[in-house]
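The complex appears here without one of its protein chains, the remainder shown in place.
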Amino acid sequence: MAETYEYADFKVTFLEQYIAHVEINRPEKLNSFTDSMFNTIGAIFTRLSTSPDVRVILLSGAGPKAFTAGLDVTAASQGPVFSPSSTRDAARIAFSHNAHIAHYQACVSAIEKCTKPVIALLHGYSYGMAIDLSTACDVRLCVADAAMCVKEVDIGIAADVGTLSRLPKVVGSASWIKDVCLTARVFGAEEALQQGFVSRVLASKEEGVEVALGLARVIASKSPVAVVGTKELLNYSRDRTVEEGLKYTAVWNAAMLQTEDVKKAIFSGLKKGKTPTFEKL
Amino acid sequence: MAETYEYADFKVTFLEQYIAHVEINRPEKLNSFTDSMFNTIGAIFTRLSTSPDVRVILLSGAGPKAFTAGLDVTAASQGPVFSPSSTRDAARIAFSHNAHIAHYQACVSAIEKCTKPVIALLHGYSYGMAIDLSTACDVRLCVADAAMCVKEVDIGIAADVGTLSRLPKVVGSASWIKDVCLTARVFGAEEALQQGFVSRVLASKEEGVEVALGLARVIASKSPVAVVGTKELLNYSRDRTVEEGLKYTAVWNAAMLQTEDVKKAIFSGLKKGKTPTFEKL
Amino acid sequence: MAETYEYADFKVTFLEQYIAHVEINRPEKLNSFTDSMFNTIGAIFTRLSTSPDVRVILLSGAGPKAFTAGLDVTAASQGPVFSPSSTRDAARIAFSHNAHIAHYQACVSAIEKCTKPVIALLHGYSYGMAIDLSTACDVRLCVADAAMCVKEVDIGIAADVGTLSRLPKVVGSASWIKDVCLTARVFGAEEALQQGFVSRVLASKEEGVEVALGLARVIASKSPVAVVGTKELLNYSRDRTVEEGLKYTAVWNAAMLQTEDVKKAIFSGLKKGKTPTFEKL
Amino acid sequence: MAETYEYADFKVTFLEQYIAHVEINRPEKLNSFTDSMFNTIGAIFTRLSTSPDVRVILLSGAGPKAFTAGLDVTAASQGPVFSPSSTRDAARIAFSHNAHIAHYQACVSAIEKCTKPVIALLHGYSYGMAIDLSTACDVRLCVADAAMCVKEVDIGIAADVGTLSRLPKVVGSASWIKDVCLTARVFGAEEALQQGFVSRVLASKEEGVEVALGLARVIASKSPVAVVGTKELLNYSRDRTVEEGLKYTAVWNAAMLQTEDVKKAIFSGLKKGKTPTFEKL
Amino acid sequence: MAETYEYADFKVTFLEQYIAHVEINRPEKLNSFTDSMFNTIGAIFTRLSTSPDVRVILLSGAGPKAFTAGLDVTAASQGPVFSPSSTRDAARIAFSHNAHIAHYQACVSAIEKCTKPVIALLHGYSYGMAIDLSTACDVRLCVADAAMCVKEVDIGIAADVGTLSRLPKVVGSASWIKDVCLTARVFGAEEALQQGFVSRVLASKEEGVEVALGLARVIASKSPVAVVGTKELLNYSRDRTVEEGLKYTAVWNAAMLQTEDVKKAIFSGLKKGKTPTFEKL
Partner (left out) sequence: MAETYEYADFKVTFLEQYIAHVEINRPEKLNSFTDSMFNTIGAIFTRLSTSPDVRVILLSGAGPKAFTAGLDVTAASQGPVFSPSSTRDAARIAFSHNAHIAHYQACVSAIEKCTKPVIALLHGYSYGMAIDLSTACDVRLCVADAAMCVKEVDIGIAADVGTLSRLPKVVGSASWIKDVCLTARVFGAEEALQQGFVSRVLASKEEGVEVALGLARVIASKSPVAVVGTKELLNYSRDRTVEEGLKYTAVWNAAMLQTEDVKKAIFSGLKKGKTPTFEKL
């Protein structure tokens, strides 16, 4: 692949054709997030979203210890949100905070808005930002050692870059959601699986990457027109009435059914064993 | 029952008073759907919706092998959606596709809009349309042999007659939903039960029908005013804010509480053992 | 605590600083609800909502037998909803019913609108109103002996003070919801846990209170600014699109991040072992 | 035009190629509506919606006296809504009413859902149904003699087949809307123009038809792809947030921009004087 | 009328049977609002809403000089919103402000939620609160001397008890709305009429009361079932999609069509000249 992706604190590689791997790459700090890393992850997913060379993305932490331990609190405490100018009144600080939070949210939402499916592999410390990021992904897998936590109340804030807005759309039990968000208690892989927060638990990070890659391979083999449509329509419908979902779906597919992929896929289906090749999107 | 229901490719019978059984009846083709069957199933459920002789409906496939294997792809590939006139531009084809998809959606939605509860019994091949249809039902049961699959990406399309709009309202785990929709992998009865897609698994189709009938019998014994209200209000609220749900509920029940059924039901409740008889709706 | 809470049919005590315990206190009638009790429970939670001395609330039934067995049907049958003046036409009765239902709904919604988290402990008979009330709570625990039931169809009505509007937001499996709401069958603790309706089952009521208190203690130890924000933002986002949730969150936190609690919490976090003390809200 | 449109109580003709004229044709009864006419007008507009021979539709009353004087009250008072079976309880009657009202609404909404623009020409008596129908149209013109009235409160009901849902979307002054809907007072052409309810007043019915035809001719000369899109997107956006409107618009035009009409239109625009010819939709 | 309405700073009288007149009664202070007056006006309209003796309400200021000059700024500056305890952090103050604003909003919204139509007669100084209150009314009339102003930016705040949420629903021109809200400039009767903010201008306050009374008399003569439905359905639909409006309308009228008033009204209509008498609501 000629195109290269070089970003501070993140590693972006291609595991196979069409399958990108984004790693949060600050292992010496348990992959904790600094201010600039929000911008970077937003930029990465915005770019992957439109690259014809990408069909599915795997997101994990670099190193064995952590997906991410969350905000780098030391760094954050010197940033614009936690250290506002002391000479401004509370309204002016709020005006500024509102813009900053909206910006951080947009960076995280770039994962959800990325047109290609994103598979999160949670492992080791998976605190705070780990939940914000992974709830914006499409499929969540985790390693048996994952220690997950909606950490924000422990630093005096209600989580505001995605967890509280997305968690109710991601798992079914409202009682469990309130429990983990109000207490900031750590929950493990088995509990995450039982609650449907993740859909599979793997024994080790290596196995996790392997399984995630296998899943990615399946998705990458499908028509990219069908895949991006499926992600878009599920996300759209999740948030709206069934009627609204159906209406949007009909307009979306009015164009998308005109792909050559349908013929190729049906033809391949009739001739079992033959794998269709789909044009880039 | 004097009234008869005669429809090509479907069998409609009454298992008992008030309990209709709709069977997709094309077993030699694994109950796969042709274009005309969309119209038919829409017409059947629209009619059952207002019949005073019907209080609950069971939906299954005829024969031992399949609920439905999905679209009859061979037939569909010659229909208006997959074989548009080649002389029209992409916009005109899209205009036509939009109308066709909306029509198919309306046929499937007739199940959800049917005022009476519908119990789906999934068994054998339950692919594609099987998920579209059953997510529009109220209760989903399945047989141990059920092989379920959101098949559409395998033919190059994002599912567009209901699955993607309803699945996020039907089960809690978004990760599992994305997994099965993006991969088109088959999932079985145990997985469906664990994820809450079905609420019970039965050993055989016979046992499935028996259990579904038992469930239907319980529902048919209740006040039909209470039953249709419960279906309507749950569906309405599922898609809207709690505030909107409560407001609509108050207006709905402002009339419905004026039924004689309340007195009959309370009186019967006080005299345990006595079963109330409710007027037709 | 100087402030006292005296209410007929309810007992309000403080288990510890910041932790209130509301008990439905009509054990001789299985804590069943009369007309006036709606007003009372609404008033209690509205008051607790703004009291700076309260950070978390436990709701249970008094006595060993019941959380609540539901409406006191005998009493209700003489109330305004079930015994309207016979000289008025159906429209005028409906106008009056609408207002009454809306009022009862508002009383139950006071629990959800209460800014502080509410933990429900279901035990013994937990019928009808028990589901209306507990779905308006934040965390649901139950005792092994809990017998839960969406009872309303058994008295000829669709549940209208909250269950049908909130249950689809509280558990993931729509099939299970329809099953229990349409049949009014009793379900037990294990089923409730498996479906995510409750997040924990305790062996006895005593253990239930103890565990609920432990949970309340954890929540009460956190920043009250962070806790009320977490409840508010989860409830808001649950009902709206992710985009709307994020937008509201940014505006909310624009002010809330300006709390002293953030500094205290971060400082305590850095000095492990030290418990921060947060000002009253 | 080979295709013929024969319907009781309505006359459907083609004024020119692509321009249909629907006349409510019961002049001896001031074009008042009977039960069956709802079905008919629904059927007519549903059919015109998909006919490639139709690009714009004019709706008026037959004869000089009335657009429509509204419901044929004598007939309606014997219909299912006003004369329900006296042996059923108020809840069962309400269940039936709900379905009937929804059906009548759907018949009127067929005008709004008709993909082609509909121009209403109000003239003479334009009471009740006249407002329901014309608010579902796209452009409203009126003749100087038009006497318009939201008549429903005068027969003891709140208008329920469209006026109250659409009027707030059709004119800007809420005070005027409440005034005319709560008093059922007649308003004339000048007032209608000043309030923006109609966009032009013509001296006579003949002039009205001529002007409406001129307007229709302009619309019929444009790309039908652009025209149906403009109607659809305006209606969609009217009811939703700007963000939702833009999102739907982007998906809609993703297909529609692929029309040949764009090239034809731009090419014609560059060569002034040349009128482009667009393929049928 | 046996029932009496005694409230500080407001005068509530009955101009005729069914027609209440609420006057803001602090003329020596230009009817400016103190903190307690919010509670009072909320209580008055909540009570009028359910009184069977009330069918329509007129709202004006007492005395010749003002409808209301707005907040009593001197008083307000000592109230909880403008003078928060200086010892609390900005988040805690915001928590408290949020509750206070919501409370004031609810008091004003009691006018909109009042089931009976409310006619505002703006006259003299009509600043700030005058716009908040009158936009919550149904019909707005004004006297030629009315000096209206969205005053809030002049005291450093964005209007928060109703004007900014309701004005976009009350008049059509967004450009005019932004103009008057961003500049706080005074606008007069003619401008208000031209923009549709009021629907009629009267020469003097006396004439205003007379005309408002005439309008009220017309409304009071109609079926109260039809009138309350018309207000409710217009308000509901204004804020939602046409589809949602129609759905709610059908459920509402399913009960309301069962009124005796329909028969009375139709019978009276057939026998011109006879005025029907409708039962109290």
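The letters A, B, C, D and E name the chains in turn, as written, and every chain counts its residues from 1.
Everything below uses one rule, namely that a residue touches a chain if its C-beta (ideal position, glycine included) is under 8 Å from a C-beta of that chain, and two chains touch if they have at least 3 such contacts.
Just so we're clear, the structure is a prediction, and the values are computed from it rather than from any experiment.
Taking every chain of the complex into account, the chain not shown here touches A, B, C, D, E.
Interface note: of E:Ala90, E:Ala110 or E:Leu281, the residue touching the hidden chain in the full complex is E:Ala90.
Here one chain is not drawn; of C:Ala20, C:Ile41, C:Ala94 or C:Ala254, the residue touching it is C:Ala254.
Of B:Ala66, B:Ile93 or B:Ala250, it is B:Ile93 that touches the chain left out of the display.
Considering D:Ala106, D:Ala144 or D:Ala265, the position touching the chain not shown turns out to be D:Ala265 (whole complex).
From the set E:Thr4, E:Thr87, E:Ser175 or E:Thr275, the residue in touch with the chain omitted from the display is E:Ser175, counting the whole complex.
Within chain C, the residues in touch with the undisplayed chain are 248, 251-252, 254-255, 258. Taking the whole complex into account, chain E touches the unshown chain at residues 73, 77, 81-82, 84, 90, 93-95, 97-98, 101-102, 105, 109, 112, 152-160, 162, 164-169, 171-179, 181-185, 195-196, 239-240. Residues of chain A that touch the chain left out of the display are 50, 88-92, 94-95, 99, 115, 225, 228, 255-261, 279, 281.
What we mean here is this: only the chains that are shown with their structure count from here on.
Annotation of chain D and chain E: jointly contacted by A, B, C, touch as defined at the top.
For the copy pair chain B and chain C, the superposing rotation over Cα atoms measures out at 120 degrees to the nearest 5.
For chain C, the chain with the farthest CA centroid is D.
Inter-chain centre distance (chain B to chain D, centres taken as mean C-alpha positions): 34 Å. Of all residues in chain E, those that touch two or more other chains are 90, 94, 225, 243, 251-252, 254-259, 261.
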